[in-house]
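Missing here is one protein chain; the remaining ones are kept as they sit in the complex.
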Amino acid sequence: MPDIQRIIDTIAEEIAGAPHRGRVADYIPALAKVDPMRFGIAVVAADGRVFTAGEADAAFSIQSISKVFTLTMALGKAGQALWKRVGREPSGSAFNSIVQLEQEHGIPRNPFINAGALVVSDVVLGGGDPRATIGEILRFVRYLADDDAIAIDMDVAGSEARTGFRNVALANYMKAFGNIERRVEDALNVYFNQCALAMSCRQLAMAGRFLAHDGMHPGTGRRVVSALRARRINALMLTCGHYDGSGEFAFRVGIPGKSGVGGGILAIVPGEASIAVWSPGLNERGNSQLGSLALERLSDATGWSVFTARGG
Amino acid sequence: MPDIQRIIDTIAEEIAGAPHRGRVADYIPALAKVDPMRFGIAVVAADGRVFTAGEADAAFSIQSISKVFTLTMALGKAGQALWKRVGREPSGSAFNSIVQLEQEHGIPRNPFINAGALVVSDVVLGGGDPRATIGEILRFVRYLADDDAIAIDMDVAGSEARTGFRNVALANYMKAFGNIERRVEDALNVYFNQCALAMSCRQLAMAGRFLAHDGMHPGTGRRVVSALRARRINALMLTCGHYDGSGEFAFRVGIPGKSGVGGGILAIVPGEASIAVWSPGLNERGNSQLGSLALERLSDATGWSVFTARGG
Amino acid sequence: MPDIQRIIDTIAEEIAGAPHRGRVADYIPALAKVDPMRFGIAVVAADGRVFTAGEADAAFSIQSISKVFTLTMALGKAGQALWKRVGREPSGSAFNSIVQLEQEHGIPRNPFINAGALVVSDVVLGGGDPRATIGEILRFVRYLADDDAIAIDMDVAGSEARTGFRNVALANYMKAFGNIERRVEDALNVYFNQCALAMSCRQLAMAGRFLAHDGMHPGTGRRVVSALRARRINALMLTCGHYDGSGEFAFRVGIPGKSGVGGGILAIVPGEASIAVWSPGLNERGNSQLGSLALERLSDATGWSVFTARGG
Partner (left out) sequence: MPDIQRIIDTIAEEIAGAPHRGRVADYIPALAKVDPMRFGIAVVAADGRVFTAGEADAAFSIQSISKVFTLTMALGKAGQALWKRVGREPSGSAFNSIVQLEQEHGIPRNPFINAGALVVSDVVLGGGDPRATIGEILRFVRYLADDDAIAIDMDVAGSEARTGFRNVALANYMKAFGNIERRVEDALNVYFNQCALAMSCRQLAMAGRFLAHDGMHPGTGRRVVSALRARRINALMLTCGHYDGSGEFAFRVGIPGKSGVGGGILAIVPGEASIAVWSPGLNERGNSQLGSLALERLSDATGWSVFTARGG
């Protein structure tokens, strides 16, 4: 086993001095205020040890990373039927694109672009009340992370609700095709709140463990999802987790990951580790610029890549 | 280690009785004649043992699978500079789509769609003569497979040259943007000939070994490409190897693969095996329908997936 | 001068027996109930005489024809500055398409597709109150038609507000680009109400007179718009008035026209006549099938076309 602590310390040092830090998301006022110099990383190894560097305990807005957790919940509720309402292909377009929706009659390309995640939220909502559903999501994430301190940042949720016109457009557009079943405002309410989950790198890496353990919660020894489902969620993260930068991330980093515009990335090395990294500056595809670099360095140093002969 | 022979025998049996066999490619007359009932599979394990079932020694037209070999050659010639002329992202559109080219000014999305492979062929051509270049490609594939019997099917090459109007369109279109540097007809000549390589499953699986061995040729012990480059080629195969069906293949099969309209698929399990499968009927995305199914069964039975905790 | 009455009587007869009547719009419940056998036509000649056939006094939902009137108002309020927020080109796509909006950063191609008309409604709204604005539109149309009986069908307006998800999507999408200045719900409120104007063919043809008279209201002798502006509105009707069927309408009928999904068409022969026709069945582009045919017959019989040597 490589010396994780030494590796991530070195990475944190490099990141601290990196000249090009990307641009902090400015379309949500609550995100625009974050200092681009901040950085954190947490690695939960297969044996349960946790390694951290930088501000690994600082909470940030996980934004689209939440889509991994709601997808897991939606698959539990709808099973394979979910795939009638959302595809499993990389979209080849931006996270908030509406073009593909028109051409494909309201069926989003995958559950990790905004449109797809809105359908997923609509499924998680089911026949229920938005407020109860938001509570359910929160409880699920707390359970996964073994941490009841995780909360939703109400400022961020409100900010998104007031300014998220593109998401309102996407949801209404799919409603016109019948692919949002509940009230549009309820699905949006769930979505804006899940995106506003505030978590630290440590909490996020803890919450991702089940995907590195073939679906098992290593803390409780209970199954969160089947091994097949865990494998499939990982596959979706690899092909679709970074929007139209997914190919680049697979090329450079080579492990399943899901990014959020808050600057976080959750990355899974099956059998090895669950990793969370955070740096608020984004590249032009809307993915954390230095977060991606940190994971590339980590992959290079540890040999963690799904595309190499592991243990070789 | 699972009992590969028993597993692939069972798969061959299921495939023989499969009711839905897809549609044989009909846009090239020489391919349209192939019997959709045919099937073959070959698995070269990490230890060098070869397992086969069905018509594993029947030669078929490898078509787009050749793009893996020319990409490897082009990276050897141009290195990272190749990526100025071709992207690394899933395209989200069909293998022969021209739409994305117009929107992105003649830069193809990735080296595995036709447009991207034409740029790669242009790079492999370099300043050279097409005939010599075709010879070079042939020698490279024979070396990888340790088999000098591999040949180009001249009927298929001629058939493509006479009827491949979409590829002619793609090459001229990129020439207009300056992204084909040599004469259009020379780049097309190389491309049509590489696609006409006739190989058996056994030969193809042998040729793919270096990608399962972190870039090493296991026969000669010599490096074909660096470990990093092998890892990156595998990543591209996973995200882009099945055109707009790449996400689905990753979801269901979970290993890097590259398909061809001749019905073949080359699939790589890093550290474990190089696999070739052949069934001529295609699904609506242009990928072998039963070939995909065979690989899904193989993955399920062996646990071979890059998205699981291997050896766990 | 041709014998208009005889001509439109003959047309009404042919229409009554026409076998293919198109499909009544079904996306708004209030429109879906209309009998596809209904038909009306009214021609107001340059000298003020009115010719009618069929149900020329039956009120129908003018829907998108209202865009001609609000465009006229918006040009009065914003002048040439309007064209910074909306283009003047045929869109080449469907009336409710959102694709072009994404590619062109929230600027709709022309004021007669839904997105463009929403911007126009936002301009008409100005700093005002939606209810007052709706009243203002109603008064303007009544003035143009010299008829205070014109009203808004509240059932239709309510129906659109409840089910018009695509329009809600379009408005929110443009809001994200800053191209809806007022509250989204206010702009939509104005839009849904203007579309719900109920008018007869006679009223509509009367309201269109100013466009046949180079901008002059022939009843009052007062100018509604300048001659240049009237000419330009006519040009926009010809190039953009039938969505992606505009070229076909120009080819077959050859006069400026604006259609609505209620089955109405307002058509202008500059210097000759203002015409309104109504038949609820739509062709696949969303334009009145028999309404278009009636106008083609009228053009053929009278020689009214902007593309011939008039009076020749």
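For reference, chains read A, B and C in written order, and residue numbers begin at 1 within each chain.
Note that contacts are C-beta pairs under 8 Å (C-beta built on N, C-alpha and C of every residue); 3 or more make two chains touch, one makes a residue touch a chain.
For clarity, every value in this text was computed on a predicted model and none was experimentally measured.
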If the full complex is used, which shown chains touch the chain that is missing here? B, C
Only one of C:A18, C:V34, C:A235 or C:A301 touches the unshown chain, namely C:A235
Contact partner of the left-out chain, one of C:A32, C:A132 or C:A227: C:A227
Against the hidden chain, chain B presents residues 97-99, 101-103, 165-166, 168-173, 175-176, 184
Touching the missing chain, which residues of chain C? 46, 87-93, 100, 109-110, 212-214, 227-228, 230-232, 234-236, 238-240, 244-248, 250-251, 254, 256, 270-272, 305-312
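Note that in this section only the chains that are shown with their structure count from here on.
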When all chain pairs are ranked by how many C-beta pairs they have in contact, which pair ranks first? A-B
Compute the distance, rounded to whole Å, between the mean C-alpha positions of chain B and chain C. 55
Residue numbers in chain A touching two or more further chains are none
